[in-house]
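Now for subunit A:
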Amino acid sequence: MDFLTWGINPWRQPVLTHISWDLFWASLFAGVMFLVAHASYMILAAHRKRSAEETDAMEAVYKDLPDQIERHTFMARIFHWVMAAAMFVLLLTAFLPIGGIRFAWVEWHWMAGLVLAGSIIYHLVHATVFLDFWSIWVGPSDVPELRAEVLRALGREVPGPKPGKYPLGNRLYHTASVVVALTAIVTGILMMNRIRTPLFSRNPYLFSDATWGITYLLHGAAGVALVGLVIAHVYFALRPEKWWITKGMLLGWITRRAYLQHHDPERWRLRGGKARPAAQP
Partner candidate 1 sequence: MTEDRLKNASRRQFIKGVIAAGAVVSSSAYLFRSIPLSGQPTAAGSVERLMTLNVNGQQRRVDVMRQETLAMTLRYKLGLTGTKIGCDRSECGACTVLIDDVPRYSCSVLTHSVRGRRIVTIEGLAAGDGTLHPVQQAVVDEQGFQCAFCMPGFVMATVGYLKSNPSPTREELAHAVSGNLCRCQDYNKILTAMMRGAELMRRA
Partner candidate 2 sequence: MAVIRDVMPAFELFQPATVDETLGLLERYGADAWIMAGGLDSFDWLKDRIKRPAVVVDLSQMMDLRGVRDVGGGLEIGALTTLTDLVRHPAVQQRFGLLAQAAELVASPQIRHQGTIGGNVSQDTRCWYYRSGWSCYRAGGNICYADSPTAVNREHAILGASRCVAVSPSDTAPALIALGAEFVLRSRGGERVVAAEDYFVGPDINITQMTVRRPDELLTTIRVPDRFAGAQFYFEKIRDRQVWDFPLVNVASAMTLSGETIQEIRLAVGAVAARPLRLTAVELAVAGKTRNEQTAAMAGELAVDGAVPLRHNSYKILLMQNLVKRAIRGGPMQGEGG
């Protein structure tokens, strides 16, 4: 399998045109294989949840908390779903033609790309100004959680540490998405110089052949990676044990029990909620 597709420029020099579309099939395959593997594992292997007793105990401590705990503001949810819609349009318009389903995809693709870019800019501002910006990022402090999560996933009984507002998997996914989506968006906007849009006057000679080659490579690689990421994301969103998160993204709130069951109230402090009790249970 070739990873790259080469062409020839007017000076008969080889130019990188894009990644090999074989990689799309590879990514699709990898995504689906992961999904199958994970699902099989979940079915076949025991999965460790926080014990009900533990949660019951916490319920007692945090009984002042409201029944519905706001997890995503309305605007944050709008962002998510707009972004999701844009992402689906982008991926479908990008890869269906490669898969042999031919339609006029280019306008849809770049317009969806602009929607995505716009939504992300909105999200950046919103998250910086209104949300707990750092709550979504991953850092060294997450190592214990990572260790615990892995062990739990392997069916081991592990006490603490529990996630803050966003579970670690969520946050890792976000980080990967940020890297990949920003790559796709930045390269995509550059690539709009190569086609006719109202945004730029078309100029395929804005960069050297090599720069364009890398741009196309990154865009393609990001797109292909997104195929896998989106498959994983959708898969987890639809899994029964994660359904409470998905519901949160739909409704904006989660139950107090879900909050206590899955999160460390210390790491996800609720604004306006009751202060932390004096003693840890």
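How these were chosen: all candidates are chains of the complex that A comes from, given by their letters.
Operating definition for what follows: a contact is a pair of C-beta atoms (placed from the backbone, for glycine too) under 8 Å apart; a residue touches a chain by one contact, two chains touch by 3 or more; residues count from 1.
Every value quoted in this text rests on a predicted model; they were computed, and no experiment measured them.
Undergrad: What candidate from 1 or 2 touches subunit A in the complex under consideration?
TA: 2
Undergrad: Looking at the complex, which residues from subunit A come into contact with candidate 2?
TA: Residues in contact with candidate 2: 5, 7-10, 12, 14-15, 17-18, 102-107, 194-196, 201-205, 212, 216.
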